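So, chain A:
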Amino acid sequence: MVPLSYYLILSAILFACGIIGFLMKRNIITIFMSIELMLNGVNLSFVAFASQWHALSGQIFVFFVMVVAAAESAVGLAIIIAVYRTRDTLNVDRVDLLKL
Partner candidate 1 sequence: MHLALFLIFGVVCVAGAVNLLIQTHPIQSALSLIVVMASLAVEYLLLGAEFVAAVQVIVYAGAIMVLFVFVIMLLNAGEEEHSQGSHIALLLGLPSLMLVGVLLTWSVMHQSTDSVRIGSLYGDPKTIGKLLFSQYLLPFEITSLLILIAIMGAVVLASKPEVTPVGLDSGLASGKEN
Partner candidate 2 sequence: MTFWVYTLAAVIKIALMVFVLLTAVAYIVWLERKVVGRIQNRWGPTRVGPFGLLQPAADGLKFIVKEDLTPPHVYKPLFIAAPIIAVVFALTSIAVIPFGNSIRVLGYDIPLQITDVNTGLLVVLGITSMGVYGIALAGWSSNNKYSMLGALRASAQMISYEISLGLSLIGVLVLAGTFSLRGIVEAQQGHFWGFIPNWNIFHGGQFVAFFIYLTSAYAETNRIPFDLPEAETELVAGYHTEYSSMKFAMFFMAEYANMVTVSCVATLLFLGGWNGPIGGPPIVQTILPVFWFFLKIFVFIFIYIWVRGTMPRFRYDQLMAFGWKFLLPLALANLIITAFVVAVRA
């Protein structure tokens, strides 16, 4: 059997990779993907705890997290398209002035 802490360690590694990507990367789409990676890590720990404590509400919560991630990625990608149209760059370091 797989101990619970193995699942939690995997979830922590995914979350940490997500944070490192969010802080280190310069391309706005890759930053967004790191956010999705963080959400996935959290989902894994939800499901692991649901299995540990015999509560199906963990899996239900994963369902809601996925729905929220879908809504957020749709709106976020629309914002990215709008930013690309005005600034013509996908590098976050270039989008640092309010005036074009």
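Candidates were picked such that all candidates are chains of the complex that A comes from, given by their letters.
What we mean here is this: a residue touches a chain if its C-beta (ideal position, glycine included) is under 8 Å from a C-beta of that chain, and two chains touch if they have at least 3 such contacts; residues count from 1.
What you see is a predicted model; the values in this text were computed from it and never measured.
Trainee: In the complex, what candidate makes contact with chain A, out of 1 or 2?
Mentor: 1
Trainee: Any idea which chain A residues touch candidate 1 in the complex?
Mentor: Going by the criterion above, the answer is residues 1-7, 9-10, 12-14, 16-18, 20-21, 23-27, 29-30, 32-34, 36-37, 40, 43-44, 47-48, 50-52, 54, 56-57, 59-60, 62-64, 66-75, 77-82, 84-85, 90-91, 93.
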